[in-house]
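Only one protein chain is missing from this complex, and each of the others stays in its spot.
Each chain gets a letter, A and B, in the order it is written, and its residues are counted from 1.
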Amino acid sequence: MELLDTTATIETPERVSFRYRLAGPGQRSVAWIIDLAFQILVIALVVVLLLPLGLAAGLEGVGAGLQYLAMFVVQWFYGVVFETLLAGRTPGKLLLDLRVVRVDGSPGRFPDYLLRNLMRFADFLPVAFGIGVLTMAMDPRLRRLGDLVAGTVVVAEDKANMLGDVVLEPPVSEAERRALPPRIELSHDDLQVIEAFLRRRPKLSDDRAEELARLLGPALSERTGVEAPSWERVLTLAWARATGRDRPVEAPAPPPAPAEPAPPESRS
Amino acid sequence: MNVADRDAFIAPRSERWARLERLLVSGPDGAAEWAELAAAYRSVCADLARARSSRLPSDVIAFLDELAGRAHNRLYSVRPAGLGLSLLRDSIEAFPRELRAQWRFFLLSTVLFYLPFAVGTLGALSDPSFAALVLPEAQQAMLEEMYAQEDLVRGLSGDASMAGFYVFNNVGIAFRCFTTGALAGLGSVFFLVYNGLMIGTIGGYLGSVGLGGNLLEFTSGHSAWELTGICVSGAAGLRLGWALVVTGGRTRAGSLRLAAPSLYRLVLGTTLLLLVAAAVEGFWSAGPAPRGLKYAFGVVQWGIVLSWLALGGRRGSL
Partner (left out) sequence: MNPHLCRVALRPRGPLEVFDLSLRLIHAHAGRFLRLGLLFVLPWALLGGAAVALSELDVLVLVLLPLIFFPLQAPATLLGGRLLFADTVSIRSVVYELTSMLRPLALAWAWQAGTLSLGVGCGLVPLVIVLPVTAYITETSLLERVGAARSFRRSARLAGSNPGIALAASAGWVALTMWGALVAESGGQALIGFVLQLGQPFGALSTGQITPYMIFGILAVQPIYAIYRLLLYVDVRTRVEGWDLQVGLRAAGLEER
């Protein structure tokens, strides 16, 4: 069963599928407000810089004309220009890690950016993106009219860090290891959920952790024969044995020099 | 999934991943690094497929998913070279071809524009009270004052200023006319009829108060570009509304998607037409040239526009 989520799977021409986080009105409205502030700033700068220039040259007409031109360009082409230059991002989108891509995951091109940005006028109607938000709410990929016409979708790019290996606290002692049944089979779902539990354990209070462990612990203990003073320990030991983490591992080869933002950490 | 699997998967690959990370952060430089990026991207894709099929822990998959996604975007986000050239070709050659292919929409929008235009002109010419229905009194006075001046240009603050204003105003109107086609075409119909009626009534009104000659002199140069530009934007809007309403069995999104290349070319054409119109309007129309020359210039402009739309982009022409 497909869980309700704000993601979409995109298959690239290389037949690789990525899962993208989609961006809807929540994230995009903030990006738009930033862009709006930026647009106002640009127009204000043009006014402040060009008006004295025109006056000084005795050509007040030129200054006013350029102001209109600047307003026109900023109003209609701000999005097109930045999305073309920054590969699908405006300054606002850049700050929120959003990007415009085509629905098949390939990068947008100039025609796409032009259409989706011109269509913003229709999306904005009657005011404050009324039609756009309604369209986004009705589209499974959270696209506004402009996106539908241009065949684009706005995605959120998060820089997921690979987590280190699970730290067992405390590690499995020699006595515990000997008491464990020789073989424990756990289903894929069980392994996933216990691993998630162990990873989040430091953020949970002791009482809450035990409360959570009690949901699975008794049934697991009964089936596998793992005994321990607390349900949390039952989960820990069963998981450790099933994944071969109950033995002290010989120190692994030192990890490669860590990359800048997100090195795949090795266990300490 | 066990510890050995995980380590056996990560250990031989982590150095390559770290290298790819560094490439993505610093941005590849030079052909060799781009080639390396492409190769690293392909191998990460393979790693991802492998990790998925052997059900490695979700954090490894999430990491690879994200790394491959970023590499993919970096790799394909290279701007195609010669955007300016293709823009020019699309708007000069592909646009008239497209307009002829979409002649039904162009015909409809032309009728929707010129019919109210004619009604406004004839109505205002024959009955003085007609103009009052369409134009507010203040605007009538303003128009009279503007066109009553012998020497039009002196009443305006300057050529460049007016060109800027015409671009801001007129191209904006055309873009709105196109984009509101998304309301099942109704927005475009409104903008076409409204503008047709307004412009026609202004013409008729000025004619009825004896200023028709001044108006004709002023507008003759750019009218070919501007009026045609409005009709083209209307055609694009109607095409858009049509794609939204008559999907031909496709999803609405699919139908829109199919219309997009056509819309793009029509929009480019509109933009080009109106930019030329604004330049002519700003720098020529109110200029000091004698009236006869302006009329002749206007006739030539209409000839240019119509033959471009009729012949542009045909093999062997232009």
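Following the convention adopted for this analysis, a residue touches a chain if its C-beta (ideal position, glycine included) is under 8 Å from a C-beta of that chain, and two chains touch if they have at least 3 such contacts.
Only a predicted model underlies this, so the values are computations on that prediction, with no experimental measurement involved.
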TODO: For the chain that is not shown, enumerate the shown chains it touches in the whole assembly.
DONE: A
TODO: Tell me which residue among A:Val100, A:Ala156, A:Leu180 or A:Ala242 touches the hidden chain in the full complex.
DONE: A:Ala156
Task: Contact set of subunit A toward the excluded chain (per top definition) - done: 1, 3-7, 21-27, 30, 125-128, 130, 133, 136-138, 140, 142, 156, 187, 189-190, 192-194, 196-197, 200, 203-204, 208, 212-213, 215-220, 222-223
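Just so it is clear, only the chains that are shown with their structure count from here on.
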Open item on the list: Per the contact definition, I'd like the list of subunit B residues that touch subunit A in the complex.
Closed with: 1-4, 6-7, 10-11, 14-15, 17-19, 21-22, 25, 42, 45, 48-49, 55, 57-60, 62-63, 65-66, 68-70, 72-73, 76-77, 79-80, 83, 87, 157-165, 167-168, 171-172, 175-176, 178-183, 187, 240, 252-253, 256-257, 259-261, 263-264, 267, 282
Task: Interface residues, subunit A side, partner subunit B - complex - done: 12, 14, 16, 18-20, 59-69, 71-72, 75-76, 84-85, 87-88, 99, 101, 105-107, 109-112, 114-115, 118-122, 125, 131, 139, 143, 145, 148-151, 157-163, 165, 188, 191-192, 195, 242-245, 249, 252-253, 255-264, 266
